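With one protein chain held back, the other chains of the complex are shown just where they sit.
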Amino acid sequence: MGTIGATLIRAGRRFLSSLPALFGVLVFTFLLMRVLPGDPAVFFASGPSAGKEEIEVVRKQLGLDRSLPEQLGIYLYDVGRGNLGRSMMTGQPVAKDLQQRLPASLELTLTALVIALIAAVPLGVLAALRPNSLIDHGVRLFCSLGVCVPTFVSGLLLIYVFYYLLGLAPDPTGRIDVFASVPPARTGFLMVDFLLAGDVEGWWAAARQLMLPAFTMALFVIAPLARITRASMLVSLGSDFVRTARSIGLSRWQIVVTYALRNAILPVITIAGIVFSTMLGANVLVEKVFSWPGVASYALDALLVSDYAPVQGFVLLMASIFVAVNLLVDVLYGIADPRATVA
Amino acid sequence: QSRAETLRYVTAATVNTLDPNIPGSTREAFALSMSSYDRLVSFGRKQLNGKWVFDLDTINGELAESFSVSSDGLKITFKLRPDAKFHDGSPVTAEDVKWSLDRCVTAPVLGKAQLLTGSLTSADQFKVIDPLTLEVTLPRPDKLALPNLATVYPIIINSKLAKSHATPEDPWALSWLKENEAGSGAYIVETFKPGEQAIAKRNEAWNRGSPDKPASFKRLIIQSVPEPATRANLVERGDADLVIDLQASDVQALEAKGKLKVISTPQYNAVTFISMNNKIPPFDNVNVRRAVAAALPYDDMFKAALFGRGTPLFGASWADGTPPSGGYPIPQPVKLDLEKARAYLKEAGVPEGFATTFSFNVGQAATAEPMAALVKESLEKIGIKVDIQKLPDAQMSTSINEKKLPFFTEGIVAWLPSTDYFYRNFYTGNQRWNYSSTDNAELEKIAQAARFEADKAKYEAEGKELNAIHFEQMFQVPLWQPAQDAVMVANLDGYVYQFTRQVDYRNLSRK
Amino acid sequence: MMSPLLEIDNLGVTFSTRRGLVEALRGVSLSLQPGEMLGLVGESGSGKSVTGFAVTGLLDKAGRITAGRVKFRGQDITRASGAELRNLHGANMAMIFQNPRAALNPIRTVGAQIADAVLSHRRLSKQEARAEALKLLRAVQIRDPDRRLDAYPHELSGGMCQRVMIAIAISCNPSLLIADEPTTGLDVTTQKVVMDLLARIVAERGMTTILITHDLGLAAHYCRRVVVMEQGRLVEEGAPQTLFRAPQHAYTKRLVASSPTATSRVGDLVPADEALPVVEVKERPTPAPGTPPLLDVQHVVKRFDDGAAAVADFSMTMAAGESVGLVGESGSGKSTTARMICRLIDPSAGDILFDGYSIAKLPARDFHRSPLRREIQIVFQDPHESLNPRFTAFDCIAHPLLRLTGLRPGDALRSRVEECADRVGLPRELLSRFPHQLSGGQKARIGIARAIACRPRLLVLDEPTAALDVSVQAVVLQLLDRLRREDNLAFLFVSHDLNVVRMMCSRTIVLRAGGIVEQGESLALFANPQTDYTRELVEAIPHIGSPVSLLPA
Partner (left out) sequence: MSLTATSSGLRHTVWVLRGNLVTAIAAAAAILLALVAIFGPMLVPYDPVASDVPRALQPPSALHWAGTDQLGRDVFSRLIVATRLDLAIAVTAVSVSFVIGAVIGSLCGYVGGKLDRAVGRFVDVLMAFPLFVLAMAMVAALGNRVENIVIATAIINLPFYIRFARAEVNIRRNLGWVEAARACGDGHVSVVLRFLLPNVLPAMAVQMSLNLGWAILNAAGLSFIGLGVKPPTPEWGIMVAEGARFISTGRWWLVSFPGLALMLAVLCFNLLGDGLRDILDPRMRT
């Protein structure tokens, strides 16, 4: 189809134009990490008996004995070859660590986003249908309540109530009960892998494990999503074409959903894309609180101990995902909005 | 296996390597290696105030069926267990032991610096006599030689297996062993996900346990749960069997509820200090240091930061003003006395006080932060303005290493705690662990001499002398030995406090 | 007499707004016979659309019917339930809206939208609905109806969109059609075609129609009966010929007078009692021979980023005090030319001489430092949009004085500003107001006062009255004309209203796609256009006096 082709070309162009940004991120992170006052060599050579010599060994091992431009050159070369270096913390290649942990983060963030959208879109629509009514204010208050609690507090509270007090939730220690058997990793997404393995029980266990952290994260993003839904819904409800729809006697459902909502959802897609990328990078605290083996908590730990490679790898990964999500949003937008291709 | 046969242990940190020798190894990695690898010898255990702790003075054979020290103390001969097998079924031979010990003293690994303290420095010292006999020669008698072989590092590796994974650049198979285990220990590592969990299953053939039988638990799950409150919840609800490193307040609460077993052992090989850099003014003035020592709110700090869980090292009264013992650490005759502190400041020539920074590690914030607040408050009363600095872990270690911090709190641990060891490693030289940058010729001389002192009484006298210098000069202020709180389900048995400050999983069983 | 299809009785509508209640309709009574086409005219805000919405039950939530009844075939619309209304909508009454593009759902194909309308009242399969949609597209004479079925609104021109809109409105053969300014968003030429089509369709199908418009010419052209609204009231009613030839009500009189016709002159537009005080007009000095023309535009070209030339090879000259009109369809490059001459944007090629000095060399970025800046000023299309919402009227007028004449804040400035205000007939007490507190005409005056404050010699007027009501437009045009004569100002007058240009300008240039099509003395040009394009432009202007040709007998 012509429009899809055009969309793809546009996406391709956008991808190319985002490469400089990725490169910028790469270099910037590299430099930022070197500015950190901590010396990873000292930290990691900190066995109860490490001395100067050990520190030098580690330094050499990390390539820190070279000059900065040299290090950068080596780093860029390595990245070019897909080698993100090795994490001192886990002792593993960063690429491998990230590859293992990314599905966890993605699964969590996606679920959270879906929960948030499921809650936010109807709420936003409801509020927009009766602007300034009690419902509107109620929705607003409810959404705002979600954003005003730090995620680590809501997370700990949810654990306290649902795990500790009520015992409804499984123990908040990662993606799946340690005693459960793990399905063969095909996609890395547990929910998908369980389904592929045909293990419904396991799927349910994984889903339960996912609920609390996903809710914690979702609570935080319902507000912006509901807000944008309401706003764009108000715009499209007030637009001429909705009046046209009314003037020809379409049913209320058709007016609200087919005419108003379908148009209003476009900005929501954009915001959802942004929300997704930010959430993925910012869910450090949720991952910490729920012992979620995701990439963000990995990066946080690495950052505190100045383990350069994982932080650099993580930032690069996040930036790439940011670019990819933007592309995806673009494509979705192109499909959802026929006008996009002409712009 | 049933849940009852599985031990689920949750911890803040993570197992990051299967070979404890790799720079950067965590305490959890050490703990796991204790179970997955055997060493030639191991420490015994003893009871201290009714709690089981490791005993430095009892060395038992582990892979060694027996060992003997020559009368001149220069030769140690190990006879290996004939029935010991690696996890792949191949027998443990003296060749394997030699390769492993050679690796420990020659490869760029952590063991090198450790074994040095036991006069084990070169591969020439290890000699294979026959497939089951190994002889270790020492340049001089060293009472730390044998204990060193019981520490974490000198693991005995399946050398054939390891060598098959060695490369010309990596002759000691460092990178392979990091992710693969080639030991003969009580547990065989099944899953290893750094930062998440490690799972091991019981080695049924292992018979080095106390009554010559395999470990009690069939399966071992070591899981990282960074949030301390969650760890407390887990063990309280019975989802985890054992947890250490809880927040003091949580331990207190769990203890009060009485449902769980809480074993609180003072970490008698660890000390928490408030350190002053003796080379940075004004702390180069001994009277300033004394003033600080007299102005610290010891009791409040102990209560608020530690919830009283540990052994205080303050508030002693030394009869006749001399150290009552040559051990280390011993309680110091210091207490909060602002008048005295002011007097010292005056004597130091800074009666108005001064301004300084007090640093601590983000990782230790739970105890250090309340401490810091109290220190600041108290020192301000004698005119010392304190700016609190909270440093990320790597930054803290770097600053300490570069001797940039004037005033901070840190802790030390010694695996082989003896007075001379402490003084030599933590009070001499331009090394990271010499927090106070102490440079005291007399102290160094005595400490070095004590190292090879065979006479117990003389050693005790030298220890007292060192303690006296320490108090005299007030290099830094020992505060306390924090307790190791292990909280476990009521039916768990056999917990022993280990030199690694970790659990030895092999000791544990379920009633 | 047949029973009326629609009967409006003493209708009152009130809106609750931020500023309190607004009475939009006060006692409107009207009745409509089947098959009739009624013109509803009046100024902006007089309540024409509200009447339409009230009749169809499409009022905004904020609006409430406070009095009266609307009877459609005997059924009271004001009391109809939502379901009843929904049944009426489309099937019995339909509306066509002002801006066709906005009135169509941008992300739904027009075929689907027409099918929606068909399906809302008829039980048909998807295929049948689609076939029906195609039939309707044929009926509205769209080119390539099969292809258009799957087109999105943005792929169609404005005129095509309006045809689609008409197709939707007539999809269920409603007996009542309300066309709310159906052609305002369109080009002059398209306007006529669409209106003709609409008139034909309603005549063929015998629909009763209300044509809402503020264009008297349009109403006169197509309707047998016209009602005039003012401030929510009906003030006059009658056949267009009689109504516009001999208006009774003062308001209608003013409305009729201010509508420019093919023959009217600026002075005629405003009833004598409202005309501005006459000021003595100096004779225009004839320039000494040999002096360069005031403005000499030489082969300017403007290309925007996308490469296509918005203006291609445009040349003209202008003498001091002369007024030149610039006309052309939308997008023909009028504004671009004006902005280049005003030195707000740089031409891509060519030169502009002012007083013989080249002003195109100095980039627009730096032109504000040129001493010639004060000589060339501009008045913009939309008086509201051209005033900084955070400046009071005084600030607006003072701004160029402060910037360009070196005047400092103080009494001198104040008196200059007041003088300017006086000249444009702006009451001094309005000087402290912000734009949103002023009416359109007042804002237009501020815009003009600002432009003439530093006594420029060339005034560029980019559709200065396009956003104004006819009566306000009349006053503004008159004002401009007087100022021109008083100050010997040269005008470059951009407009698409040919009647206005003819009145205001001695010479006219016709633009199309960035190039000059034709130019010459205005009167001659309009009386006898040389190109088809100009002829089309001229013919498309509706006139009050033109014959009512398309109505069925």
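A few remarks follow.
Read from first to last, the chains carry the letters A, B and C; within each, the first residue is number 1.
The rule is short, and it goes like this: contacts are C-beta pairs under 8 Å (C-beta built on N, C-alpha and C of every residue); 3 or more make two chains touch, one makes a residue touch a chain.
Note that the structure is predicted; figures quoted are calculated from it, not measured.
Across the whole complex, the hidden chain's contacts among the shown chains comprise A, B, C. Check B:Asp19, B:Asp38, B:Glu62 or B:Asp250 against the missing chain and you find that the one touching it is B:Asp250.
Of the candidate positions C:Lys135, C:His154 or C:Arg374, contact with the unshown chain belongs to C:Arg374. Which of A:Pro183, A:Gly281 or A:Gly334 touches the hidden chain is settled by the complete complex: it is A:Gly281.
Within the complete assembly, B:Ala372 is the residue of B:Val92, B:Ala372 or B:Leu508 that touches the hidden chain. Taking the whole complex into account, chain A touches the unshown chain at residues 18, 20-22, 24-25, 28-29, 32-33, 35-38, 131-132, 137, 140-141, 144-145, 147-153, 156-157, 160, 164, 223, 227-228, 230-232, 234-235, 238, 267, 278, 280-282, 284-285, 288, 296, 299-300, 303-304, 311, 314-315, 318-319, 322-323.
Interface residues of chain B with the unshown chain, by the touch rule above, are 228-229, 232-233, 236, 247, 249-250, 252-253, 297, 299-300, 303-305, 362-363, 365-366, 369-370, 372-374, 376-377, 387-390, 392, 395. Mapped onto chain C, the footprint of the missing chain covers residues 18, 339, 342, 344, 364-366, 368-369, 373-374, 376-378, 380-382, 385-392, 399-400, 403-404, 429, 432-434, 437, 447, 450-451.
The rule is simple: only the chains that are shown with their structure count from here on.
Every chain gets a centre from its CA atoms, and the centre nearest the mean of all protein CA atoms is that of A.
If you average the Cα atoms of chain A and of chain B, the two centres end up 39 Å apart. Work out the mean CA point of chain A and of chain C, and you get 50 Å between them. Chain contact summary for the complex, chain A toward chain B: residues 36-40, 42-55, 57-58, 61, 87-92, 97, 100-101, 156, 159-160, 163-164, 167, 171-174, 178-179, 288-289, 291, 293, 297-298, 301, 303-307. By the touch rule above, chain B contacts chain A in their complex via residues 3, 6, 8, 10, 14, 16-17, 22-25, 108, 110, 112-114, 116-117, 178-179, 193-197, 199, 221, 223-227, 229-230, 233-234, 236-237, 239-240, 362-363, 391-399, 401, 413-415, 425, 431-432. Across the interface of their complex, chain A is touched by residues 56, 58, 82, 85-91, 94-95, 97-99, 102-108, 116-117, 120-121, 152, 154-155, 165, 168-169, 171-172 of chain C.
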